[in-house]
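The other protein chains are all here in position, but one chain of the complex has been omitted.
Then we have chain A:
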Amino acid sequence: MAATASVRRKPSLYAAERRLALLMLAPAAILLLVFLLIPFFMAFGLSLTNQRLISPNPTEIIGLANYRELLDLRFIPLEPRLDPATNQPLRDSNGNLVYPTVREVLRANPETRFFRELAQLDFFGTRYLIAAGDATFWRALFNTFTFALIVVPLQTSFALMLAMLVNQKLPAMNFFRTVYFSPVVTTMAIVSVLWFFMYNPDFGLINSLLGLIGLGPYRWLEDPHSALFAIIILSIWQGVGFQMVIFLAGLQEIPQELYEAAQIDGAGRWQQFVNVTLPSLRNTTIFVVISTTILAFKLFVQVDVMTFGTGGPFDSTVTTILHLVNQGYRQQRVGYASAISVIFVLIVLAISILQRRVLTNQEN
């Protein structure tokens, strides 16, 4: 009798716990649902339409046309121009084959009417034109990945270096900690405007300093080869203080005895760093790497402010988010921008899963 009673009570106990669990889960779950899941599905829905920001025309469902434009890449073999008289390939004064212009080739086919050139390459004697339905999108992906691949390792290492620097027991350390952290609490838009002036080729602080050691002047933001690099430097400068503080907290958690034991074992400074500091900071590093990666993929404000929203010169600084905002807001193509956002979410999701896999494998 007692047994059955307890059996009967058990599920109700679970139910109470479950109710409590659901209750405590509710705020986060509702927020995630309202601000993440529902918008994502709405974006997916919109990406199948030609929805405009403002338009008197009715919205039409256009299937996967937005994705087709976004992802369409064509490899088009280029035929050299023929001499109408001899029917032989035309050659210029240097003896090189003469090709029709890219625009002529693309406009000849109504399907590729609005495509743009991504690259040209010679392959087994034939020249190929790589054209994209949205060349800016591919450039944006390339820039975003370049940015992340450079910024994540650099910013993480700098942050660790700074953290070790300000972790020393020297006078005025709090002053330096504050100084290195101050860019983080400054609004990115303001930082961008300041650096915009510092990068001025003729009057900027950076070229003036480089001029002292006989370098430059460089056209930082005007030259397509250096513009993204210039934005990388400013982004690291602005963001590094945040990771520094997290590393600093991690460093202060490491028990002093570990270092003492290592010293007794005859470990030098470098060996202490590799064998004590780094392993002890494992979890901190994981957090820093993941958060920096996510921030890197969200690159937008700096580029928007410093290039007046163009992502220029010549798409050299355009990023996925900037392209999304430009398409959805400034060109009013909401449906198309939704397609970009869906693809972007899938890419970031894939990277997050990959990172998780790699990190948990390490743990095992």
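One rule holds for everything that comes next: a residue touches a chain if its C-beta (ideal position, glycine included) is under 8 Å from a C-beta of that chain, and two chains touch if they have at least 3 such contacts; residues count from 1.
Simple rule for what comes next: contacts and distances are computed from a predicted model.
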| query | Under which of the names "ABC transporter substrate-binding protein", "Putative aldouronate transport system permease protein", "Azaleucine resistance protein AzlC" or "Membrane protein" is the non-displayed chain listed in UniProt? | reply | "ABC transporter substrate-binding protein"
| query | Which of these, A:Thr146, A:Asn200 or A:Ser291, touches the one chain of the complex that we don't see? | reply | A:Asn200
| Contact footprint on chain A, counting only the chain that is left out | 50, 52-57, 103, 114, 116, 200-203, 219, 222-223, 307-310, 312-314, 329-333
